[in-house]
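Below you'll find the structure I mean.
Apart from one protein chain that is not included, each protein chain of the complex appears where it belongs.
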């Protein structure tokens, strides 16, 4: 009945697996793209006679306790495998242990936890953050700016992926004349992020950085309004971000490959359930989207 | 149909304003009204009388559309009204002054008086006009209240006056007054009476409910009596007597209105020395002895309530000492007073006396839980039930069962609960602040008997009342207060109404200068 | 003397004065710690950040004065943001979309009012329910995703609600001011306003005086939903897209702004002049603490203390502890 789950028709080709995707929250287009990748894989598998009873389940906000509940419920519902984007490296470990004991296979997408899993499909967030920092410095230099304040908008300190992006970004600034101000954590909400970004601009910042989708939209819009020479860079490739890049208000954004994560995730899960070899961990890669290549990313 | 209804003599048989026939009304567990009928004529004052819980308020709430009748008929101006709602009643010119205060305490006097029928000028509130009108209405009543005053800042009696003024201002043809004088003192009562007479002359029909039977003779033309939700009788007031009325109300003869018992006055129990508290208690000193009832008389705003509150530890004291049985006691909160053996039954039952959402049982046991629970603080059901049923029985509180919420009792029975909850413990001093307010004659006697009993047990009783007859009838000694001070003390034997009044108005000279406001806040 | 009397008579003005003083002190402190705080640039920026809080505060004040509470405000902000953005991304004319959005928000406001006044649900529960439902609508309207960009066609809309200026002030500020003036007028000068105070002060008494309880309650909730809707549109204009999470937690900020400004959660008391100060305190704190580079961790503590102290001061002043002394001197 429900769009996500295909009911098992036990009579026909036999094989059917229940697989859950559990993400950090449900807001960003980013997660939707993982979901799309998953569905693509599910459809392909169906053609080859394997029915995957696939469900996407997410807390309404980034919250460890809620994420644990989602995992427990998935196990109680008889999931054979879970694709998980863990909020952080430790919180979910014990519940993953319980899940494993119940025979559930774990595959990480986007963000792994410390608990060993079948396979991890993710990007190197720290490196990507550093790349973003370097690009920002480069662009400022091109404008003859070699010192000044830099503002960072991030989600919160509990989200591992964005913390790594922040740290990577900061590391690019070691040894420069720039000064990075106190990071503003705005829960990835676009309007709140924009308020903080505007405040940064009022303080005279020369560069801004957003650690995820909502943060980056806020940065871009604040710069768009202020006009002038401030350079902004961020993460993810939602429609609004691509537009801001195209119009020249954002220097660029770091694009991951969420749909690849979802697609490979489902395939891996099915393999693992069947007891087949899952394959090496996969870095799905990060591309810097700028004005030059933005067209490739538009739908 | 009942004969008395039709053949009433005396009053000119004028136009019938209201004709109520065979009204029935039940509440869960109670039949409040059974086949009750009532007539009201143009230009008359009809006293609706009956014991507490007889159904007077219920009947009047049905007439004014607050409650819906279960069955029966209501005719107004000769026309049957099928469904009486509050709105319909207003349109028909029916106004009611409820037994309980019903004001928006955050709004000003003028705002309250015109609530629901605000004066507008080009669609906007015309506050000035409403203020002017309010002033007019208040003046007609000799009330000196600033229309801008927030009602919550007024004393109970002034709020009651505002409530009356509000009903009068609607220019109703049918006016219901449910115990309008219970919170007033003689001065306002006289003013109210002259207004009533004026309204009567203008052809207004008035239903007047009161437990102060002495005041009936000033205004009343006819009486209708209810008992236990049933219609008993209607009579011309001129052709009957108070004892007869009381007999119909109570269903038996009432022997004595102010039963007096003698007991030996013993040693001093309570000594209050130079008590100062807030603006209304100034250098108050008095003594209370074993086995005596001391009445405290005074006009509205004399500070009697404030004085009791200070003694009981509700309001903080600025200076002064309280000595109980020869030893000074420190009272910072009511709990201290109760522990020491001083208790207070407050005057405003809705605000201070009852937890209306709780059951009668819980209300009665609330101040006595220390006596009802073990060391772990667990309340003993059986001891509680015992105490509660004893109290209910001895005060004859009328209720279906002790687990009903206090709010569902009739006003008078609520008052009995307020008094009753203090009788279950052995206290040294019991302060009654207007304990008979809103209580029927028979119940008043019961309360007097309770005071007498306490007195005979050697308890000191302090009895605040605004009704001169009962102060003189029950007390052994009388203190008079005016403007926060004790202005007189006399033995009941020597007391007359005139002497008391002269003490009670000792500082009232300024009144004549037409400067009442400054009198109230003069000490500032 | 006469002024003091007037102040006292006016509903809840005492608190407004105390809190205004607090606000001034706050600004001075921030200004000393970072002079940029007083820059012209930040002034506009700051006022524009205060405007949405003021609006939801006004809405909440209306409801609080009736003796109720509106927990659905935050979700309505989100719903308004998502509904308008979704309609625009689907190609609808922005102003048409604004109208439809307003209509949908009014429906929720109507539901709130009827649930509370007609069906006699406790306001906390009724609006907790609609809060959850409105958030659900915000999510479902674009199939559980934030929307795409509302695009070029919506530039006019975005300027009207956020980016444009008129007479030297941001439009957002004008919108808040105009709505404030209208709602202040209604509250203080019209019969509806009087009735709003009356039912909050004593519902029974108001009913017996012939006040239309249901109608008045519904009106208050409608005002609240208009305010929330406007804030949702502002947020949509700000980020140029629909965010399902927009307005999360705003219902409590709204209560804070109202109550700091002297509105009582028990009803019948307060006015929306104070709400300006309440909203300003909230906004100045958020903005100023970033300016002085306060670590995020201590911000909440500072905000919490200021909320408590601002109301506490008023309680102390009113309780007459100072009052008496003043007289004695």
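As written, the chain order gives the labels A, B and C, with residue 1 at the start of each chain.
Criterion: a residue touches a chain if its C-beta (ideal position, glycine included) is under 8 Å from a C-beta of that chain, and two chains touch if they have at least 3 such contacts.
Quantities reported herein were computed from a predicted structural model and do not represent experimental measurements.
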Name every shown chain in contact with the chain that has been left out of the document.
-> A, B, C
Of B:352, B:453 or B:489, which sits in contact with the chain we cannot see?
-> B:352
Hidden partner sits against chain B at residues 312, 314, 333-335, 337-339, 344, 346, 351-359, 362, 365-367, 369-370, 373, 376-379, 403, 421
Residue numbers in chain C that touch the chain omitted from display | 71, 115, 119-122, 124-126, 128-137, 139-140, 143-144, 252, 255-256, 259-260, 264-266, 295-305, 307-308, 311-312, 315-316, 319
Can you list where chain A touches the absent chain?
-> 2-5, 26, 55-58, 60-65, 68-70, 72-78, 88, 90-95, 98, 102, 114, 156-158
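Criterion: only the chains that are shown with their structure count from here on.
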Make each chain a node and each touching pair an edge, then name the shape: line, ring, star, complete, other.
-> line
Roughly how far is chain B from chain C, going centre to centre by Cα mean, in whole Å?
-> 44
Taking each chain's centre as the mean of its CA atoms, how far is chain A from chain C in angstrom?
-> 34
Which chain C residues touch at least two other chains?
-> none
Numbers and ranges of chain A residues touching at least 2 other chains | none
